[in-house]
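As structure tokens, the structure follows; a few thoughts come after it.
All protein chains but one are shown at their positions in the complex.
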């Protein structure tokens, strides 16, 4: 059993992380070796927010296992969903999540759900309001496609990427992995950063997090990491540099952009501080804002490989769930 | 032959209703028993109006039979379609229904079409303007996914649900089925109510319809039902209570909301008048407007089972059509 149950919403659902990574590498080596395991099964993909990589990689992963995929873009294709309990629905919402989730659950065998943080209602975000309601009412195995707090498929793809590079480079030492805040013109969720920290802290690496003042992440995700506000210090001798923007988490600044400081942009110049370090980003990325062209276009960049490994991550998770259906 | 031909747009296309119901129950018992019958065949699904249950259940039904599905959301994904004949197309419409339907017909083996009532052009609605044009020009077997006047797949799913419950409860008497108008903030078509009445009047049940003054449905659908404006009377000893809003049909009030009276909302209190009656609704439903939480969240509610049976209804219809292709 690689997962604790038939849910994949955080690293806490993983029973054995190193075994899951090995399974991922096996899946990557032979993506069509289990092409009948999902035959006549349907993966539902519910997007409360837009997606590119996630939808495409999930569909490809499902097809590699013989599954069909049902895509629902809530709000654009469908109608507005009511999330509150006990409300008199005489306004704009047309269907309650209780029925919506139950019905989609009835038509599918496994559900994937994307529901970003609102960045305005911290209480709802911390409670994973949408994800937990879908899970409660759909009554089907659930895979998070990024929730308010986490993006576990991305983190799984990231750890697979790090593991691949480590083996290819025959890296003998415990890798130094740096998660660095990067500037961005818009307010973004903390999910990718939270999740990356949470996974790295369970992996065989040293995690350093660096961000400007005011950008501390929730300690629930970062406890155990070395945290510094000096990016240069963090980058020193790094093997992997993971750049990501997030908006403020702490206190009343929740969801706000406190700073737009391009001295935090990752450049080739900065990468020279690392130990021939590799650059990582979950994509999409703002070129020359989060990271300079000269990094993304160099051989140090792992971003496309990370994206490729999204198929592997999803396929491995689906395979685990299908084997226990 | 369970259908009269290769069209499913109303109960009049059903050759033998009780045999069709039996076939539906067989399909539900073994959904994958005909999983090659539709191999290399394509179901086209054309939506002139939004959909959730209908698209998803149709895709699942098609896949269970080995078919592929092509989804077209007219107006959102595609361009505006001209419906009028002889017009000089120098305005906003980009393609005529004659070409649009013929082309989609050419790419598919069976077509499903959703085209709601306009509620403003009664003549067009009664003539099933869009559905009939698609049928005329596409030249392919046609399944209605809800037209201006009817929603036959919903009614077939409803009758399957009633039949299942009747058997499970070993109901010996002829069931009393009540179709009750319910309040709603917006103007809705009569299609679900029309269709439900039409199907129930051919089934082995007693149908009672209740609605406020001014909400009489077209007699073409309701003739033979007992109709009362007293909801309490209607609910007395009911076995099944089917709630649905519809806008006015008669005369100049066509398509209007005449009343928003929540004394018509179905509550647990009202359900106590019934003979341990079951609650039904086609969904989506406005909670605490059409029906109270205490009904929807009780074991009396059949709404999710009705939604599940939408797959069964579509699959049974597709199977019948495929067997005669």
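Letters A and B name the chains as they come in the text, with residue numbers starting at 1 for each one.
By our rule, contacts are C-beta pairs under 8 Å (C-beta built on N, C-alpha and C of every residue); 3 or more make two chains touch, one makes a residue touch a chain.
Just so we're clear, the structure is a prediction, and the values are computed from it rather than from any experiment.
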*Looking beyond the chains shown, say which of B:15, B:106 or B:325 touches the absent one.*
B:106
*Given A:52, A:139, A:171 or A:325, the one touching the chain that is not displayed*: A:52
_Of B:98, B:202 or B:305, the residue in touch with the unshown chain_ = B:98
_Touching residues on chain B - with respect to the absent chain_ = 40, 42, 44, 68, 70, 72, 76-79, 82, 85-91, 94-96, 98-100, 102-104, 106-108
*asked:* Residue by residue, what part of chain A touches the chain that was omitted?
replied: 32, 35, 50-53, 56-57, 59-60, 63-64, 73, 76, 185, 283-289, 293, 296-297, 303-304, 307-308, 311
